[in-house]
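Below is one structure, written out as structure tokens; comments come after it.
Every protein chain of the complex appears in place save one, which is left out.
== subunit A ==
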Amino acid sequence: MKTAMTRRTFLTKGSLVIAGTAMASQITLFNTSTTQATTQYPFKPHAFLEIAVDGTVTVWTGQTNLGQGSHTGIAMIIADELDAAWENVQVKTAIAAEPFKDPVWHAQATGGSTSIRHRWDLLRKVGSAGRQMLVEAAAERWGISADRCSAREGRVLHPDGHSLKYGELAEAAARRPVPDNPSLKSPQDYHIIGSVKKRLDIPDKVLGKTVYGFDFTLPDMCIAVVGRPPRFGAKVEGYDTQAALAIKGVLKVVPLENRVAVCAETTYGALQGRKALDIKWSEGSLPHLNDETLDLLFTDHLNKPGATAERSGDIAKALAQADRTIEQSYKLPYLSHAQVEPINCTAHVEKDRCRIWIPTQGQTATQHTAAKLTGLPVDKVEVMTTPAGGGFGLRGEQDPVVDSVLLAKILNRPVKVIFTREDDFANDYFRPASHCKITAGLDKEGRITGWSHQVAAPSVMSRVMAQYVENGVDADAVSGITDMVYSIPNKRVTYAMVNLPVSVGWWRSVGYSINTFTVESFMDELAHIAGNDPLAFRLAHMEKDSRAYNILSLLADKCGWGDSPSPGRARGIAVASCFESYAAHMAEVSVGKNGKITVHKVVCALDCGTAVHPDAIRAQAEGGVVMGLSAAFHEKIRFKNGGVDTANYYDYPVLSMSEVPEIEVYIAESQLKAGGIGEPVLPSVAPAVANGVFKATGVRLRELPFKTGLLARN
């Protein structure tokens, strides 16, 4: 995607003058209302950056710390162009404000692996502008021209060798005009970008000092849990208020639209109070909805005419004239985010402002939700983003904001709404389930002549941004197919939207988490039928020396694709591109007689453009392998009697320590624009394993999670 911001406007948009203020729970905030720079932090060339008289460089970010490491990456980019001394750099989370909105999306949010890739030029220019102003300030003091000075490690150097520290220049630099078009470094001059750095947020996390939203507290705050419908469309039929009020610490029982809240002095009081309420619910609108009926519904949609998402060439002719046509179907389940910190939000509604503390992925959405509920203008809703215990796409949802703001208004005191683990599973916005049918033709030489792909799946976009659903097509539901890394001469992609009351949302890598499994499994099937090697077959259908071609080649080189694996083991590969990056995985597996699959090793090759913070990128790639394997082997949300049947982790196991294989990560050298990291490292994991299992056993696993019973040999 192209950054829409012009050079001339980039700094004026961010030229808020700001001051840091210490608030409850040690959360330091941006106060965007003040126009006065402080004595301690005189130099604030941009909302992202301030430099103190003692030389401390503070990078302010509006991006959420979900554990992905981008806070440190953002600081590294600014610090590199600033020529700061890294040991003087700190990063802090800002209150939600205009300058922190995504330059492409025009809303403040953390998702789509955008934190850096949507700000690649902007972040560098902020650092560069700061450096230029400091250099000019030094030149002025020395009475020489600025181009005779240089900057290094937090100092401006005089041509004679002496120097001034940035802190000493901060006040003078603040009087310089902010440059419209600061010059950017050549990649070969980067000294912080691409270097080994410790993540700035890790010490507090190791010491237990990080205050997540769930931990946040305010004086006079009460804690609320909400009884929500256990089945789709179920309504409250009765509950025992007195029993709840009899529990120690329970303050109030508050009926809301289709749910009942219990507010208490303590968490345990709120939990016991909700239990005591013993809410009676009606049957709901779809009592027969369960795993089997859902399966039939999806299959039914697979055979309906779908809306056209892509059409190129003449698919009917290509299939009719093919030497062989191959057809297969695949199924993937609903998934939960299962992030470890349950959903929560703290709100305090006052006469002329509303303050919210939340581990959110959607600050602007949160502001709008609270503004609507309170009648306050959006700029009177102050959103403080706490660190988040994982998110994976869930944390933009507004339910906890709605409940905490409503309750804070009713109780006239701060309220923290928390979800229990059971609330999280029952009320998740699930990764949609998806079924698909693919038909392809091969010519006599074993090349693909045409590819027809029908997807039946619910639509996330229809709920969150219906305006982007065009002609019945939710582009996310077919992503990874319409933009696959292969060149196919004749192609048809169709989509049958499955409409259900099951709430669906974005989950790490969105549609790619689904469609990469089906495309890359089917490519493997075609390679086998064509009698070709899985690597050679893939490369033969790619543009030579494209980034996808090169990353797959790098993977093959690093994993020794041409060599034989250890006896009893087999290897599979897969590749995908999304969020402006390219990732490929090799999985080395063995399959026991009972059908048990062991993944011994996964090798990941990643081309993410400029690798800003290689160790954090490796950590994301390792996490992508673990989450990808977890989805491949275990994860599936189950439904029963018209509601979610999955209650807690005992129903939804995630990958455990002993199942985690040896993981190797190789990052391609690149000077291109930084691409996404968090999401691109996931999609090709599951198909690499399935392809390895096929190689080992000759059995093709076309459903997730894997049905390993299919592999048992007697």
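Simple rule for what comes next: a contact is a pair of C-beta atoms (placed from the backbone, for glycine too) under 8 Å apart; a residue touches a chain by one contact, two chains touch by 3 or more; residues count from 1.
The rule we apply is simple: contacts and distances are computed from a predicted model.
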Among "Cytochrome aa3-600 menaquinol oxidase subunit 2", "Isoquinoline 1-oxidoreductase, alpha subunit", "DNA ligase (ATP)" or "Amino acid ABC transporter permease", UniProt-listed name of the chain not shown: "Isoquinoline 1-oxidoreductase, alpha subunit"
Residue of A:A619, A:I637, A:A696 or A:L711 touching the missing chain in the full complex: A:A619
Options A:R421, A:R463 or A:R638, residue touching the unrepresented chain: A:R421
Omitted-chain contact residue, chosen from A:V455, A:V603, A:M627 or A:V644: A:M627
Residue among A:S163, A:S195 or A:T267 that touches the chain left out of view: A:T267
Among A:V254, A:A338 or A:L411, the residue in touch with the chain that has been omitted: A:A338
Interface residues of subunit A (partner: the chain not displayed): 65-69, 198-199, 201-203, 205-212, 214-215, 217, 223, 248, 266-268, 338-342, 387-392, 420-421, 615, 619-620, 622-627, 630, 648-650, 654-658, 660, 662-663
